[in-house]
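Excerpt of the complex: some chains, original placement.
Each chain gets a letter, A, B, C and D, in the order it is written, and its residues are counted from 1.
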Amino acid sequence: MRKILIIHGPNLNLLGQREPNIYGNVNLSEINDNLQAMAKTLGVEIKIVQSNHEGEIVETIHQAMNWADYLIINPAAYTHTSVAIRDAIAGVKIPTIEVHLSNIYSREDFRQKSFIAPVSVGSINGFGELSYYLALEAAAKMKQ
Amino acid sequence: MRKILIIHGPNLNLLGQREPNIYGNVNLSEINDNLQAMAKTLGVEIKIVQSNHEGEIVETIHQAMNWADYLIINPAAYTHTSVAIRDAIAGVKIPTIEVHLSNIYSREDFRQKSFIAPVSVGSINGFGELSYYLALEAAAKMKQ
Amino acid sequence: MRKILIIHGPNLNLLGQREPNIYGNVNLSEINDNLQAMAKTLGVEIKIVQSNHEGEIVETIHQAMNWADYLIINPAAYTHTSVAIRDAIAGVKIPTIEVHLSNIYSREDFRQKSFIAPVSVGSINGFGELSYYLALEAAAKMKQ
Amino acid sequence: MRKILIIHGPNLNLLGQREPNIYGNVNLSEINDNLQAMAKTLGVEIKIVQSNHEGEIVETIHQAMNWADYLIINPAAYTHTSVAIRDAIAGVKIPTIEVHLSNIYSREDFRQKSFIAPVSVGSINGFGELSYYLALEAAAKMKQ
């Protein structure tokens, strides 16, 4: 049974309240419920963590080393500024999928650079909450 | 019944022969067969086109104006060089999903700029053939 | 009698349907009719071509070598990406006027670089369909 | 009867004496006479001002606020350096046409950036004195 860790980065706890024209109206616990339901259907085990702290995300990734087969991360703001999270992912060598609710590549210039992309298997951007569900499906179905 | 046009850009006809360490071993007709099968399951209608010609892709997009509800495109090399395809997508106003077999954001610098991203709903990169299947699912399930 | 070739670049066949807030509501055949009418008044002979293919535009320019005294071109998206069209214009040595419906210098950054400008006599940008009529007048009235 | 203010920027009083290979041999009063004659034909009223002073041009634009329906400006050297003239145009909200005798986009790099273009309706570059006459025609014929 494949084990998948899902990390929601900074400010995602605001989901549903924050800039709905960009991020939609759904809140994070609804997404998490949907992910849990999907996990059952797909036959995978998932853990979900949200943190606003770069260091905490780094350590969550470290702790996944002995448990997770796959990592799904929405690094949010840290996408563009955190070498520490990048190094953590590269260090634990767990295959990783980068997820964004919005299409970061059509927003401000500084959002078009991802420190996470080069250490990820792939990325899914712009589909709102569906980004997560597609990522979970990918994590469940990828061959390695 | 949602109608979806899928466009494979330049060099994708080589799939299965070309740089397998980057693009995998599956060939394009196998992918197309899988997409057709998925379309039936999802209850959508799809058309699939491959072209190595920028102008032809532009005109394929124009012709989709009266048929397609959604566009899935792997612009391949034209991702990074074609303003004409970008303008075509912006012109026909069909919601568009950008797909890449490889994670373009972890390759050469010039591949990290997409002219297509800013006129797309979202993008799926790096999952090999699975990128296409996730995109089809997204095109079928997106609310608008 | 001065002979003038007018080339409409990619996506201009969509005129009237595409992004009217940027390009206006008139369609291309109306513009062409107006140009033909103007040509009679000005006492010049014109040919009009539209193409979405970079290579076809290159060859249209080649073929003009033995006919046209002046070239009016709206290179549209190829303005920003085509060295081939630039080299064709430089090669045939027909004096050339660059035309744009919108003011490209007030749009996205990538639209502010024209490969065509340095091989053109001059340019007319931003007046909608009037850009073409002013260009035709210029082509008819320029001393050389 | 449409009222149009025409502003000649710095060094244009030298016209006919200065770098004829770039700017031609006609002098400024001849151009002004031609513009006045054209204005009659077109049924518009024009005022013409030349100034070498950035501040004076700013104030000329301010004063046009209660008179002019259209502004034609050849900002010359100030094209590339004057935010003050740009802000004046944006402030008075008179539709503005940018004119250049030479094709600025085929000259030195620093001449390829215009502070004026983004606050103009459109621009006409490279046709020598004809640039002005085309601009006047445009100002007379534009719908708004």
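Please note the rule applied: a residue touches a chain if its C-beta (ideal position, glycine included) is under 8 Å from a C-beta of that chain, and two chains touch if they have at least 3 such contacts.
This one's a predicted model, so the numbers in the text were calculated from it and none came from an experiment.
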Statement: Same sequence throughout, 4 chains drawn here; counting the entire complex gives 12
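In this text, only the chains that are shown with their structure count from here on.
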Message: Following contacts chain by chain, what is the lowest number of steps it takes to reach subunit D starting at subunit B?
response: 2
Field: Starting at subunit A, fewest touch steps before arriving at subunit D
entry: 3
Query: Roughly how big is the turn, in degrees to the nearest 5, that lines up subunit A with subunit C by CA atoms?
result: 120
Message: Among all chains, whose Cα centre is located farthest from the one for subunit B?
response: D
Query: Taking each chain's centre as its mean C-alpha position, how far apart are subunit C and subunit D in Å?
result: 23
Query: Counting in whole Å, what is the centre-to-centre distance of subunit B and subunit C, each centre being its mean C-alpha position?
result: 31
Task: Find every residue in subunit D that makes contact with two or more other chains and list them.
output: none
Task: Would you identify the shape of the chain contact graph, picking one of line, ring, star, complete or other?
output: line
Statement: Chains touch one another in the pairs A-B, B-C, C-D
Message: Quick check on the complex: what are the subunit D residues that touch subunit C?
response: 103, 105-106, 114, 117-127, 130-131, 134, 137-138, 141-142
Statement: Seen from subunit C, its contact residues with subunit B in the complex are 10-11, 13-14, 17-19, 51-56, 76-78, 80-81, 110-111
Field: Contact footprint of subunit C on subunit B as seen in their complex
entry: 53-56, 58-59, 62, 65, 81-84, 86-88, 90-92, 115
